[in-house]
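Have a look at the structure below, then the notes.
Just one protein chain is left out here, and the rest sit where they should.
The first chain written gets the first letter, and so on, giving A, B and C; residue counts start at 1 in each chain.
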Amino acid sequence: MSNAMRLLPRWYGLWTGTSEHESTATMSVRTNILPVMEGRGFAMQTEMFDPSTGTFLRGVRFALAVGPDGRVQTVGYSTEMGVFGLEETPDDEDVLALSGVTESGIQLNVTYREESPDTLMFSVFWRPHGASLGKNARPGLFGRIHRRQPWRPPAPQGGGNPV
Amino acid sequence: MTTIMDRFGPLIGLWRGPIVLQDGRKGIAEFSFCPHFEGNLIELVALSIDAETGESQAWGMAHLALDRAGRTVWRQFNQRIGFATLNEVDDDPGVLSASGSLSAGRQMMISIRQDGDELAVTVSSGMPDGPKTVSRMRRASRTLRERP
Amino acid sequence: MTTPLIKRFHDWLGVWRGPIEWSDGRRGIMEFTFESIFNGQAIEVRTVSFDSEGAPLTRGWGYLSLDRNGRVIDNIYFSDAGFSVLHEVADDPGMLSLHGPLPGNRNLDVAMMVEDDVLAISSRLGEGYAASDARPRTFTRMRRIGRSLAPREEAE
Partner (left out) sequence: MTAQLAEFLPWIGVWTGVGESQAGQPCFVRNRFFPGLEGDGLGMQFEAWDPGMTTLFHGVRAVLATAPSGVMRALAYSTIHGALILELTPDDPGVMALAGESVAGNRISVTFLQEEPGRLLFTAFWRPAMHERQPNDGPRMTCGLTRAVPKRPPGV
C-alpha cells in the first residue's frame, strides 16, 4: 500500500500551525485533511493567513486518489500556481512525498513528515521546470502543523471562559 | 466576480438526473459544483448511482480554473480512466467543451451545456467514435415535491 | 486522538445508501453521510432521498454529540418535520434510539443500528401524547458506500 493511502486516513482532521515563506514571512496555517469520494480518496485543503491582520494570503486544495494503473496522483489547485497534477514518489515510511509540474511550468516538490501522531512537518520546493535543485537549496515554504482538541469549558459553563 | 465565475457561475450547485454510462449501464448522475478561493476555482464532485440499490457505479472529481493565458483548464480524476488534464475547445456559446489525450492514443472529451435548471453532459474517453456517457440532470435545489 | 463519541460510532462514519419507501408511499434512494467534525467532538449527519429520476424527496441535517452524562444528543433538521432536539433513550446494545418533540404536538422516534456494513433505520412521526404503536414506521436498510471515513488510529 502506498504511503499516501496508509498515512492519510491517520492524518484525518483539522491541523493548524505556522509556516515560513522563503525565510522572510511567518504565516498562520490551517490544513483540513478529510476523505473524499466516499473514502476512496483524500483531500488536503490548506489556507495561509497573516497572523497579525488575519488576512488570507494563499491557499492550496488537492485530492489524492489511486488511478487504475495503481499510481497515486492528485487533482490540485494553488492560488499561486494554478492547476497542478502531482504524483506520489517513494520515500521513508512516515513521509508523504509528491512531485510534478504545474500548468505554469513550475517543478513542485511537496513533503509531509509525521513527527508524531499529532504533528506534521511540511516543506515545499519549487523551481522552473528543468532547472536543477541546488545542493543546499532551502524550501520555499516549510513549517509544522498540529492536530489538537478544541478548548472545552470546565463544567458548568460559568467558569473562566476565554471566549 | 472572477472571469471563471462570470462564465460558469450558473453551474454552481447540485444537479441530479438519469445517466447512461459509456458501458450501457443506467443510473442516476449527481454533479456538485462548488466555488473556492473567491471563485478562482470551481471544484466538481461527480457520481453515478444505481437507481435500485444506491450503489456507486462511477465517481470522480475535477478542478475547473483559468490558466496563465486565461484559457479554461479542467484537471480531473475518475475511477475508470484515472487522471487527465483537458483544455477547452471551441463550441457553442454557453457550452463548456474540453478535451485531452489519454494513454494508448485515446482521447477524452467532455461537454457541459447548462440551460436554466437543466444540465446536459456528454463524456467520451475511448476512440473518437466510441460509445459515450450521456446524462440530463436537473438542479437539485428545486423545492421539494409536495408530500401526497 | 479518539474521543468517546468516535470510539462508539467509529464504524458509522462514511456514506450509506439504499432503497426507501416512506410510510406515505413515496419511493426512492436514501443516503446518509456521517462526518467527524472538530477532531471527533461531534458528528455531522447529512441526509437526502431522491426518486428514480433524481428528483429530491427529503433533505436533512443533524449533529450527534454526547451530553455530560455520555448520552447522545441529536439536534436535527428534516424537511418533512422541521427542527428538533432528540435525546437517547435506553435500548439494546449497538442500537441507538432517539426520541424528541416536534412542533405541533408531534414527536419523532428514530432507531438506528450498524451491522456488517448495513445501516438499518426505523423512524416514526407521531401525533399527540398517547404514543400509540399503531402509527406507521418507515424502515430503510442502507449499505456502506466506498470506505469507512473513520479516523484511523496509530496501530489498528
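To be clear about the criterion, a contact is a pair of C-beta atoms (placed from the backbone, for glycine too) under 8 Å apart; a residue touches a chain by one contact, two chains touch by 3 or more.
Just so it is clear, the structure is predicted and the values come from calculations on it, not from any experiment.
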Given the contact rule set out at the top, which of the displayed chains would the hidden chain touch in the full complex? A, B, C
Among A:83, A:106 or A:120, exactly one should touch the missing chain; which is it? A:106
Among the options A:54, A:70, A:90 or A:130, the absent chain makes contact with A:54
Touching the absent chain: which residues on chain B qualify? 12-14, 34-35, 37-40, 139-141, 143-144
Touch list for chain C against the chain that is not drawn: 37-38, 41-42, 44, 48, 56, 59, 61-63, 65, 67, 73-77, 79-83, 85, 103
List every residue of chain A that touches the chain not included in the displayed model. 14, 16-18, 28-30, 47, 49, 51-59, 79-81, 104, 106, 126, 146, 148, 150-153, 156-158, 160-163
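In the analysis below, only the chains that are shown with their structure count from here on.
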For chain A paired with chain C, centre-to-centre distance based on mean C-alpha positions, whole Å: 33
Within chain B, the set of residues that touch 2 or more other chains is 56, 59
For chain C, which residues are shared contacts with two or more other chains? 145-146
Sites on chain B touched by chain A in the complex: 36-37, 40-41, 43, 45, 56, 59-63, 65-68, 73, 75-77, 79-83, 85
Chain A residues within the chain B interface of the complex: 36-38, 40-41, 59, 61, 63, 65, 67-69, 71, 73-77, 79, 82-85, 103-104
Would you mind writing out the residues of chain C in touch with chain A in their complex? 1, 3, 14-15, 35-36, 38-41, 68, 145-154
